[in-house]
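Reviewing the structure listed below.
Of the protein chains in this complex, one is absent; all others appear in place.
When the chains are written out, they are named A and B in that same order, and each has its own residue count from 1.
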Amino acid sequence: MEPFELICPAGNPAALRAAVDAGADAVYLGFRDETNARNFPGLNFSREDVAEAVAYAHARKVQVFVAINTYPQAGNLAPWQRAVDDAARLKADAVILADVGLLDYAARRHPDLRLHLSVQASAANVEAIRLYRDAFGVRRVVLPRVLTVPDIARLNAEIDIETEVFVFGGLCPMAEGRCSLSSYATGLSPNKQGVCSPASHVRYEPRGGDLASRLGGFTINIFGEGEQAGYPTLCKGRFVSHDTPAYLFEEPTSLNAMELLPELKAAGVRALKIEGRQRGKAYIATVVAAYRRALDAFAKGQAVPKLDLDAMVEGGTQTTGAYKRAWR
Amino acid sequence: MKPRLTLGPVLFNWPADRWRDFYFRMADEAPVDTVVVGEIVCFKRVPFFADAMDDVLTRLTSAGKEVWLASPILVGSERERAAMRDLVRCDILPMEANDMGALALLEGRRHAVGPFINSYNEATLAWLAARGAMSVSLPAELPAASVAVLAKAAADLGLDVEVQVFGRAPLAISARCYHARAHGLHKDGCQFVCGNDADGMPVRTLDGQPFLTVNGTQTMSHGYLGLAAEMGRLMEMGVGRFRLSPQNMDMVAVATAFRAVLDGDRDGAEVAAELSRTAPAPLENGFFHNMAGASYGAELGTDA
Partner (left out) sequence: MRDPGMQTDEPTDDDRARAVEVNLTRAGLRLARQLGDGLGGLLFDRLFRILADRHPRAFAALVELPDARLLIDPVDAPAALLLRVGPQLALRVSERDAQADATVRGPCGRLLDLLEGRIDGDALFFRRELTIEGDTALILALRNTLDGEEMDLFADVATAAGPLRHALPVARRNAGRVLRLLDTAHRLAPPPLRWGLAALERRVAGPRREA
């Protein structure tokens, strides 16, 4: 049986080297602009950085995927098309796209370029995935985080392209690419600008011993003294319905599906993805190394080592998310 | 072509009687051209409306309305997928596809593309047109500049673009039911608590500020999208369809007011002012004006 491919994030060249050195099979990254869904200040790669990244990774038999997974702006397609052209020119092993207009462009202009469908396209069923395969020759789909493991198994039984699933990191409780919560509060959205709950609209406000986190004029959470804090990502906030304050959408928690490796393998999943291009290289080195050890052990049929990644995750807690039906 | 009014599907879980009566009244009294019908938020609700569906479709069709059937927003599980296939197989009425899976199954048939398929740019519009789309409803978060480009591209491609001008903005969809979660329930044993909130469940911040609305697996804006004052600009851009999303208020009055603006009989700004008095939640137009969607700028009707 083929081993899982481990797909790891990099927000900058140092993080890429950390991911490669820690045992990634492929690293995904974005250009330094609104063409990718982690368009954060100080993050991402210039064209020269990508050239160096590809050289570093390829010399170590590691692949580089370029995420161009926002939705091109009406009347301004050029930056996205250029990103695809440059990824092809710089010998990226695949581009990760979401928009059908851009997929169409990439398929026509670069027939040899390997296309992956981004999670931002939210292709959650057989018919949708076949459409992307037939229309654009998409070779792999990153599945949205709305499916259970049995859903994934049934899906893989009916499609003939590879699937990649998230196993670790930040967790969107909403279907990705179909969420305007961020632009509702700030005007800036994952689909348009490649940002969610952008730092430019975040304020932390001390209130006595409490800490309030605010996003674009809305209070997203208030943390008591000593309570674990979280970034004010809108869907991880505490809100009030029926007079009861609660984490209405999701607790500040992170996905960790390490315990599901056997099930994901049986479900026919090809590649496992770690989230976190916006996280530091320390996070990347730690998490990638932990998953490398786990996957190596798993491939040899050994017990998967118990690894403590609590310090790396938001809220200090972990979940298997939508992969288990109880999450719904 | 004369711009048209579309009544979007009822997104809330209304009792079946009320749901039927609503559509009967719309058929008889609301000056809308097209009515989109179907439970698109949660497949668990579908059986409730099944009995009334035939009557509603018949009544709307005989009243001269163009009727489209809407496909669900999120299709992941096997049951959701089977329901979607059954729906698309019924080819008596045109379909509005809200998911790429439904779009795939509509190959070769004239169809509408709903607001839950991401249509952000002219390249996407061209691809959809080539597949037989006759109308594309734009995502609520698009600003005026994008709408203008897309309306122009649509004219060249021979299809309509549609903009939602009234009703809560749909913001997100999930596999998880937040209505059930707020009641300490699981989606599988949800007791249909979403039926308690005819206009969705209000969500406030910890500071008590109204913020969002939960409608089962869907999250919506607190305020109602209200682009009455912007209708003139939208028509100048060449937008061909205007969508009203049903809320728990007198939708005949809403449709009548928007019809009057379309016909040039009433001033859009005056209708906006009236709606901000009669609607149960404040109006919002921030998305269109390239600001936070939650904001409303009445005098911003002239920005780029």
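By our rule, a contact is a pair of C-beta atoms (placed from the backbone, for glycine too) under 8 Å apart; a residue touches a chain by one contact, two chains touch by 3 or more.
Quantities reported herein were computed from a predicted structural model and do not represent experimental measurements.
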Considering the complete assembly, the absent chain touches shown chains A
Just to verify: which one of A:P72, A:G101, A:P173 or A:G230 makes contact with the chain not shown?
A:G230
Which residue, A:E2, A:D160, A:D243 or A:D308, contacts the hidden chain when the whole complex is considered?
A:D308
Tell me which residue among A:N12, A:N125 or A:S241 touches the hidden chain in the full complex.
A:N12
For the chain that's not shown, point to the residue among A:A55, A:A157, A:A266 or A:A282 touching it.
A:A282
Of A:R89, A:R109, A:R203 or A:H242, the residue that touches the missing chain is A:R203
For review purposes, identify every residue of chain A that touches the missing chain, sorted by number.
11-15, 18, 40-43, 198-200, 202-206, 211, 223, 226-231, 252, 278-283, 285-286, 289-290, 307-316
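Note that in this section only the chains that are shown with their structure count from here on.
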Chain centre separation in whole Å, for chain B relative to chain A (CA means):
29
Can you list the chain A residues touching chain B in their complex?
71-75, 77, 98-102, 104-105, 121, 123-128, 130-132, 135, 144, 146-148, 151, 154, 173-175, 177-181, 183-187, 189, 191-192, 212, 216-222, 235, 237-242, 244-246, 248-250, 322, 325-328
Residue ranges of chain B touching chain A (in the complex, touch as defined)
73-78, 80-81, 84-85, 99-105, 116, 118, 120-128, 139-142, 145-147, 149-150, 153, 169-178, 181-182, 186-188, 201-209, 211-212, 214, 219, 221, 286-287, 290-294
